[in-house]
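Every protein chain but one is kept in place in this view of the complex.
Here is chain A:
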Amino acid sequence: MPPAITAEGLVKKYGDVTALDGMDLSVPEGTVFGLLGPNGAGKTTAVRILTTLLKPDAGHATVAGLDVVGDAPRLRSRIGASGQYAAVDDHLTGAENLEMVGRLYHLGTRRSKERARELLERFDLVEAGDRPVQGYSGGMRRRLDLAGALVANPPVLFLDEPTTGLDPRARVGLWDVISELVAGGTTLLLTTQYMEEADRLADGIAVVDHGRVIALGTADELKDQVGGDRIELTVTKETDLETVRRELAPLAVGDMRIDATALRVTVPVTHGAASLTDALGRLAAERVTVRDAGLRRPTLDDVFLALTGHEASANENPSANENLTATATAKEHSR
């Protein structure tokens, strides 16, 4: 089966800024593919090219077998897209929004109405369906926007940062919706700056930085690239951090991360529990009080750090990441 999405050497420049610098992609049909990267990595530009909103300066791409430039008008009836900013009309009701999209997909008036009702039901918006969108919560708007992308039952779906700006509960709710939706065989490309999100939803992940794919694989494959477990421990005094750095340096198999604000130290190690015991022994000998210590598998945050040498969220916009450890560690890096 040919891939549902291909891209070869996509380049897009805005003046002096290179948003895409030769991006290659290949997404098999029926899979969920995550474009993972910080703000400004080129994820949105890639999605805009694949959804016919922008023309690439160089390279070419196909979606559902159709060229994104040459076959753009035909392609538009085969894709659904939902952007970073819920593209719904505030003054229209949920139902009216979906009906309008249905008519613009040329489903006909009756079918558009039916489809709007089906989707409102599926996205748990029946009660709100006849109220203007103005009164919706952020999560409801995102669900409605996502419903809009599904109106024509497109075989290929693009979601650009579907959960950015949502509170943690709404995010988990939307993840469930997305998981259900792709169980039906739709090909989905989603962009995210949340490691957890890519881990949870995507079959394949491309890590994107400065307009290029810098790593490709499943979440597990990417984690394997960074090696074994992490010791994560918290001390009680900032003055102990230097001691911890000195004492644990021999155990570390990569860069140690020290978060001076949270008094937290992360150390990549090879021997798991044995390393943890060793570490705690060394710290006890130095009379360092450890408040909390544990062993964890590497997250995609660690993957990003290992691949690029900088935090995934270090570029900008830390406010969008308040729930993630990335923010805390980014602070440490900027010191």
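In this text, a residue touches a chain if its C-beta (ideal position, glycine included) is under 8 Å from a C-beta of that chain, and two chains touch if they have at least 3 such contacts; residues count from 1.
Simple rule for what comes next: contacts and distances are computed from a predicted model.
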Per UniProt, the name of the complex member that is left out, chosen from "Transport permease protein", "Malonate decarboxylase alpha subunit", "Cytochrome bo(3) ubiquinol oxidase subunit 3" or "Dihydroorotase": "Transport permease protein"
Options A:T51, A:T163, A:Q193 or A:T266, residue touching the unrepresented chain: A:T51
Out of A:E29, A:D89, A:E114 or A:E247, only one touches the absent chain, namely A:D89
Sole residue of A:H60, A:R76, A:R200 or A:R282 that reaches the chain not shown, by the stated touch rule: A:R76
Missing-partner contacts on chain A, residue numbers: 48, 51-54, 73-74, 76-77, 79-92, 96, 100-101, 103-106, 132, 145, 148
